[in-house]
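A single protein chain has been omitted; all remaining protein chains appear in their positions.
By written order: A, B and C. Residues from 1 in each chain.
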Amino acid sequence: MAEYATRLEESIRAARQKKDLLLMTHIVLGYPDFDSSARVVEDMVEAGVDLMELQIPFSEPMADGPVILKANAEALKSGATVERSFEMAEWLTQRFDIPFLFMTYYNILFCQGIDKFVSRCQSIGIQGCIVPDLPPAEGQDYLDAMRAARLAPVHIFTPNSTPQRMQFLDQNSEGFIYSVARKGVTGKETSFTDDLADYLSTCRENTSLPLAVGFGVKSREDIEFLTGKADIAVIGSETIRVLETEGVEGVRPFIDALVA
Amino acid sequence: MAEYATRLEESIRAARQKKDLLLMTHIVLGYPDFDSSARVVEDMVEAGVDLMELQIPFSEPMADGPVILKANAEALKSGATVERSFEMAEWLTQRFDIPFLFMTYYNILFCQGIDKFVSRCQSIGIQGCIVPDLPPAEGQDYLDAMRAARLAPVHIFTPNSTPQRMQFLDQNSEGFIYSVARKGVTGKETSFTDDLADYLSTCRENTSLPLAVGFGVKSREDIEFLTGKADIAVIGSETIRVLETEGVEGVRPFIDALVA
Amino acid sequence: MRNSGYYSQFGGAFIPEILVSTFDELESAYLEARDDPSFWQEYVELMSTYSCRATPITRLDNLSDELGGANIYVKREDLNHTGAHKANNVMGQGLLTRRMGKKRVIAETGAGQHGVATATMAAKFGFDCTIYMGAHDVARQRPNVFWMEQMGATVVAVSDGSQTLKDAINEAFRDWVTNMDDTHYVLGTACGPHPFPEMVSWFQSIIGTEAREQMLERTGVLPKRVYACVGGGSNAMGLFSGFFDDDAVELIGVEAGGRGKGSGQHAARLAYDDATIGVAQGYKTFFLQNMDGQMQDTHSVSAGLDYVGVSPILSHLHETKRVRFEAATDEEVVAAMQRTVRREGLIPALESSHAFAQAFREAPEMSNEDNILINMSGRADKDIFTVADAVHDPKWREFIIDKAAAYRREMSNG
Partner (left out) sequence: MRNSGYYSQFGGAFIPEILVSTFDELESAYLEARDDPSFWQEYVELMSTYSCRATPITRLDNLSDELGGANIYVKREDLNHTGAHKANNVMGQGLLTRRMGKKRVIAETGAGQHGVATATMAAKFGFDCTIYMGAHDVARQRPNVFWMEQMGATVVAVSDGSQTLKDAINEAFRDWVTNMDDTHYVLGTACGPHPFPEMVSWFQSIIGTEAREQMLERTGVLPKRVYACVGGGSNAMGLFSGFFDDDAVELIGVEAGGRGKGSGQHAARLAYDDATIGVAQGYKTFFLQNMDGQMQDTHSVSAGLDYVGVSPILSHLHETKRVRFEAATDEEVVAAMQRTVRREGLIPALESSHAFAQAFREAPEMSNEDNILINMSGRADKDIFTVADAVHDPKWREFIIDKAAAYRREMSNG
């Protein structure tokens, strides 16, 4: 239930006019280093990715599975800071004409100061944020700041969410709803089955925002399954796994294969 | 307080007619082996030893110090049994004309049967027994059997014994009283001082039996100190220590030096 | 609008969305249990038949004399089954788990104490059990791992991050977000998202309730000062809660001073001024973190105090000054432990020895009409490897080297 218009939602709706299912990918800023991050983003945009989550690394990524966890740790070890993450994000938003979101944990916002964090997001062209350990009940300051900056606070629907809970989350969300396809952390197997379809239609019934689906999306078949049931497919850990095993060069072919 | 005459007391009194201080030595039967035991006894008798304690080895010689303890253990390890100890003792009593006593722990008597043990002593010519873990209060059967066999149950006076206790022990003893020169186990240093002299005169006052003094006697000076204060000097651990360090050959010179 | 579970600005429940309903369920189960007098009765009954509650109060006769000030009393949580106050919390959560109809428990552990306690509870209640433990800690604390495995628990060595307690907590949450339907996460201290800090403190309050009554009965008066070590804060909250209403009783929390103030190698979040407010592991409190909010490495001779965060309730009590916070260094702690062992025959855990060290420092300045009370949160005999290293015992090393040689011989023969 959008209470204010956001650039993010508008861009998504515009893109959906041209494409049945948009593709959102995820990278960890500074992993394996900032130069590689930049090249990966470039390859992804060229391959046709529609929007991107940029994760600011955090030492305690409680909701992430082993692949992203390790990427966070390595980014920090090779010197990633919040400051450099902002610089990098600014460089990316200026250079590529797709919506970028920040994904990070609440402590990063909190330690910067929430107002400062949000207004810097606005000034560098970040269009929304995903903060997986910040339920709306804990995030009033954040929600207020995001509203003031006309940025999109994205929240998450899960298979455990009741319709009431979905509606509550929807009321506190802008841009889109991130619907996770299963219980658990990022980076594990998901079965794309009838149950999932039922769950997605429940999600659909409880929000009028665009619906992104993540956790475990990694093949053409998954993408086909989601077409018609969601607006955005999110490729999270799988990109990083490809980066890990095949290097920066592997990313473009992987995305190409998905969207072909 | 002799209640019955024993050969042992008679022999001691007879020997004392000729000598101011008699010498009693101690060996562990079967240590280091039975042949060596026999040779050691022979050497000792030839050197002028007046009476001997033959220890039947026991696995738990609670009142013995490290030297005799080890001799017990090694004798058992090389096959010493109660049977062989009796055989050996019989051979010795037949061959040498000095009084022999058994020294051993109560379990050896108990397991043989007390009557049988005592009557065997009698039949092989053993004249008395020292059983350091058998106070008279526990030893009525033993005392009765010894009386019946006219053998000498020797008991021990200690620096802790009250006059009353000494008198009680005396009442239950024959042959002689074994007076230990100090607290502790066999084989440690004793100071031959005025205190010791006082103690020995207390011992003397509380028994009319001959008085043997043991625990720590090992030099000519010790022997001289005891002369006039006791009837018998007991050389216990020191003989075994000589055996250990100098072998069977060392025993004779050691005794010679003491009695010279 | 603020969620419940705040203590002034500290606390909250910063949890992944997928756990929201799990926490709702937990909170209502907890609140219902709290409202149901028969629950607490069952809890006390369990603790007095399976463990040995009420644990006694022991007077340190020799050290009270030797130090020559206050009379020193000790609350004996070391006598609990499994050797520490951790038993109180796990048995309470065990009852709650059964009440919620769950069949599996998971837990993090640092020193291994909470892991052993949880594995024990799981064996007793017939739950499946998985324990997450930093890989570093698994290597250091094999005896505890051995016992957990004997109890039937699966011990997972966590090789992420610093491979210690906080990483084990993250990993336990990762398990929970997958298996929340049949699994309860038995958090080991008064930290984490609401209702854990309050709930764990509630279970541990059995310490303080008993202790207050026992001190009155024994000495006729309340203790002047009450000392507890502070890792996550559960034993401190447990003891202190008995005295919150007694304004005259000073409460002292003792943190791990490690290599000392300014060394950067410690775990003193409230006693030193290196920590700042942040949000991690699901709650807001003082953390040892850098300016970006990344958690820093901590250090303590005692694994159980070696943690970046601290109970939000204690952060609150720090701000309101109801509790005074101090730190004891590794060196002081080992000395206090050895002194207590030698003079009193008690073997305080290295964690607990922090409280002893601070009390020994303060007792001599006090009058001998004053009484003070130390929480002996656990015993050290299970930590023999750590303690033997801390006191540099050469015979211990020799023993281990010989034992290893014997194993190697056996292996090459067999």
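The definition used in the following text is that contacts are C-beta pairs under 8 Å (C-beta built on N, C-alpha and C of every residue); 3 or more make two chains touch, one makes a residue touch a chain.
Note that the structure is a prediction, hence the values are computed from the model and not measured.
S.K.: Which of the visible chains would the unseen chain be in contact with across the whole complex?
M.R.: B, C
S.K.: Just to verify: which one of B:Arg7, B:Lys70 or B:Arg204 makes contact with the chain not shown?
M.R.: From the options B:Arg7, B:Lys70 or B:Arg204, the contact with the absent chain belongs to B:Lys70.
S.K.: Considering the whole complex, which of C:Ala13, C:Ile57, C:Ala84 or C:Val158 touches the chain not shown?
M.R.: C:Ile57
S.K.: Considering the whole complex, which of B:Ser78, B:Gln94, B:Ser123 or B:Thr162 touches the chain not shown?
M.R.: The one listed residue touching the chain not shown is B:Thr162.
S.K.: Name, in rising order, the residues on chain C that touch the hidden chain in the full complex.
M.R.: 48-52, 55-59, 61-62, 76, 79, 81, 83, 119-124, 126, 139, 142-143, 145-147, 149-152, 338, 341-347, 381-382, 384-385, 388, 391, 393, 395-397, 399-405, 407-408, 411
S.K.: What residue numbers in chain B mark contact with the hidden partner chain?
M.R.: 58-63, 65-66, 69-70, 73, 76, 81-83, 105-108, 110-112, 132-135, 137-138, 140, 155-162, 165, 169, 180, 183-185, 188
The criterion applied here is as follows: only the chains that are shown with their structure count from here on.
S.K.: Take the average of all CA coordinates in chain A, do the same for chain C, and state the distance between these two points in whole angstrom.
M.R.: About 38 Å separates the centre of chain A from that of chain C.
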